[in-house]
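Before anything else, here's the structure in question.
Missing here: one protein chain of the complex. Every other protein chain is in place.
Labels for the chains are A, B and C, by order of writing; each one numbers its residues from 1.
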Amino acid sequence: MTTFNVHVTIENKPGISDPEGETILNDLVLKGTHKTVSKIKTAKMLKFTIQEKDKKSAHSKVQEICDDLRIYNPMVSKVTLDVFEN
Amino acid sequence: MTTFNVHVTIENKPGISDPEGETILNDLVLKGTHKTVSKIKTAKMLKFTIQEKDKKSAHSKVQEICDDLRIYNPMVSKVTLDVFEN
Amino acid sequence: MSLEEQELSELKSKIGRDPTFTELQIVAAEWSEHCSYKSSKRHLKMLPMDGPLVITEKGYDSGVLDVGDGYVVTAHIESHNHPSAVEPYGGAATGVGGVIRDILSAGTRPIAIFDGLRFGNIENDLQARWLFKNAVTGIADYGNCLGIPTIGGEVEFDECYENYAMVDVAALGFGKKENLIRNHIEKDDVVVLMGGSTGRDGIGGSQFASDSLESEDRSAVQIPDPFIEKLIIEAVLQARNDGLIRAMKDLGGGGLSCAVSETADAMEIGIEMDVDKVHTRESDMHPDEIMVSESQERMLIVTSKTKLKKLEEICNKFRIGCSVIGHVKFDNQVHIKKGKNTVANLPADVIANATLLDLPSKEPSYLKTIETEKKFKPISDYSKLMMKLLASPNIASKIWVYGQYDHEVGIRTVVKPGTDASVLRLDNGKYLSAKIDGNPKQCYINPREGAIGCFEEACRNVVCTGAKPIGMLDHLQFGNPNDSEIFWTFLESLKGLTDFAKSFEIPCVGGKVSLYNETPAGPIKPTPVIGVIGLIDKKPSVPKRIFENDCLLIIGDTKDELGGSEYFEYIHKFVGGKCPAVNFEDSKKNMRSVIDIIDKNLIKSAHDCSKGGLAIAVSEICMTNQIGCNVSLDVVPGEKLDVDRVLFSESHSRYLISFDKKNLAKIESVLKKNNVSFNQIGHFGGEKIQFNNNSKSVIDLNVEKANEIWLHALPNLVLHGKKTV
Partner (left out) sequence: MKVGVLVFPGSNCDRDMYHVLTDVFHLDAEYYWHEKELPKNIDAVILPGGFSYGDRLRAGVIAAHSPIIKDVQKMAEKGIPVLGVCNGFQILVESGLLPGVLLKNESLNFMCEWTNLIVENNMTPFTNQFKSNEKIPIPIANGEGRYYVSDDALKELKKKNQIVFRYSEVVNGSANRIAGVCNEDGNVVGMMPHPERAVESDINPIDNKPSSLIFESLLTKMGVSK
């Protein structure tokens, strides 16, 4: 068994608005002198530490957990998984 | 000018507790059949879209924004930046 | 989104030509059940809507009640069932947003939120647990951010909501009568769209609410933005103070299509607007998408040309969008343009008035045998059974829910959530009390008596604070109305509510119909939810701490009515029996008596008997006061019944009164004068909740232990998936 870090990024699907990102952009960043930023999107990340036999099974295991336990709602959000060997 | 995506990951510094990660682990993941997970850490991500002349300046610009505007609170969190060309 | 074939030919014959694509979309949105009430409208007329305190004005989205001294209270109820079933967080949150904007439209400041929540069996259904938890967070995040207290509600679980969510939200507003928006429009007035930008989210939402869940359009997800809503509230109220608003309407189901056509129809005017003027979130939106988008947090305002600049300044201050999208005309046409081109041009009354249906109804066959009881296993240990009931999700304390809601903000909350109705103080020295109640278990067994029961229970809760009911909100939630048996249950409930409202002279000041509530397993049980608003002229009854030797008295008869009771359903897993029925005369006498003894300042607290019957109601008093009580079941007024029936019958019109012994004679004399059925059934003291029958102990519980279980059962289940008993 190997230890893997799996980073799960949960963000709103394209086309679904992200009020928090907009507020950070308009009321904070663009209020200052930082005019080169054109967009901010927020996401949430969960970093899993998991023991699995290989990268592939670490990936599929975490994906399964996220789906089963409704860690995210597929109606609104999408997840991206990145697996790193520890 | 090129468009860059800069991913800013904000997470607790080591030693600062993360009740949310612990709750997801204990009340959700470990309650089920997923015993290979040993740790979950939560983080917040901001994805910046920024126009800068090169990767380096995109990085330093966003770092500057994060420090100046207190995008993270240095007392309890740290940030990691990943720059991607669009 | 589409029209039925027959509706399409109707539209064609009304306008004498083929509709354009955009016209089709607009009409389909407006003629959906959700916007047009086509199945229910002709029947809703039976409800009494007028009363001495009711103020009616064309175009109001909420009911308005005159509470004296130049002040008004507004009220409205909405549901967001379909959206919450697929996205509980956003669905519940935007449900709050919608009802708040209805209150705002009248020109009043929202001062309270109520939420009625219903889900499947959370004891074994993970999906139900997920829905419940996220719906609560959605309501908390939205209401808390707005700074409007959520001061009451209810939570119920029933198998019939498996894979579904019922999220009802009611709101109250308060303001000066002189500040009410008059909805009087003049020539050359301009039409302004204010608030958040218009995006593709929520397209098809109203249609979606009128479809059953299987055929849903899952793109109808709405993202809540309570921060913008808060800014809209402040901007609108400032514009109101400055006299900048001629007419106002919130954008809800059907988006701009509905708001524009209903405004035009209600005011008997025409509106010409340009979709290019709408501030959109995405650049490539089609005219029809802009017209039917249900993006949240938007208001339609009609103002005069001269006042426009000041309105724009206010929007600027609050950093919210403000687009002049059109102007008022006097041709009664809704004329939608994209730049120079016309994309739709229809008579407002055609869009706003779908042809009303007269659907057939037939008594459901299941009702023929539903009252027949089966034989139950005898109960060997009532104390153990009580522990089980106290931990059952429908009876367990809901503090885990309302503890997440800011119920103090606004500094009006005199009686806080946790007992019966909550009470708010008003600026004219009076007090307002309100509660919402539903009971699908009883409504399933008897749609008429069940609905009346919900109404009476809400009244009872309000009466327990010393308030006189002055208005009612009804929310009628049923399955597919094209099923004649379902439609029959709808009509029965409505008739029952109408009879009660007329007899008690409580006008219906608002309501909502939500049909097509179907789960993969079939239709939901009939779920009318009734809100009652009560007014207190002097002092409300704030529950006072009960001490050793205080007395407990019951008003009202306990009858053999256990159909739909928690005892039958949770303990015996039996659905059926005789549904509790309200005797109108007794109900009135009992209400009057309770208000009377509260007025005379004779009691410490009043609590009604509802879910779980007498046994649970007494336990709740004991647990919240951390004191024991000794109750004699043999002296409970009513028919002679078996012990379990006296304990757990959910008969209506019953009140538990706690008071200092020295007031006994005075209370008795008031009750005798009112000729009500009552008896002193117990006294407080010690640390045990005890029920005796002819001096034999039936139940003996430690208060502290019972309280622990009652308080923690719900969070244990929701957070840790753990059953407490």
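One rule holds for everything that comes next: a contact is a pair of C-beta atoms (placed from the backbone, for glycine too) under 8 Å apart; a residue touches a chain by one contact, two chains touch by 3 or more.
On a predicted model such as this, the values are computed, not experimentally measured, just so you know.
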Absent chain's touching partners (shown only) are A, B, C
Across C:C145, C:L308, C:L711 or C:V725, the one contacting the chain not displayed is C:C145
Just name the one of C:F318, C:F504 or C:F691 that touches the chain not displayed here.
C:F318
Looking at C:G120, C:G153 or C:P226, which residue reaches the missing chain?
C:P226
Touching residues on subunit B - with respect to the absent chain
16, 19-20, 23, 69-71, 73, 75-76
Touching the absent chain: which residues on subunit C qualify?
137, 140-141, 144-147, 225-227, 230-231, 317-319, 402-414, 416, 425, 542
By the contact criterion defined above, which parts of subunit A meet the unshown chain? Give residue numbers in ascending order.
19-20, 23-24, 27-28, 31-32
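In the analysis below, only the chains that are shown with their structure count from here on.
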In angstrom, rounded to a whole number, how far apart do the mean CA points of subunit A and subunit C lie?
36
Any idea how many Å lie between the Cα centroids of subunit A and subunit B?
9
Give me the residue numbers in subunit B that touch at least two other chains, ranges are fine.
none
Would you please write down the residue numbers of subunit C that are in contact with two or more other chains?
none
Taking the touch rule as given, give the residues of subunit A at its contact with subunit B in the complex, in rising order.
1, 3, 9, 11, 21, 24, 28-29, 32, 34, 36-52, 61-62, 64-65, 68-69, 71
Give every residue of subunit A touching subunit C within the complex, in rising order.
12, 15-19, 23, 26-27, 70, 73, 75-76
For the subunit B and subunit C complex, residues of the former touching the latter
23, 27, 31
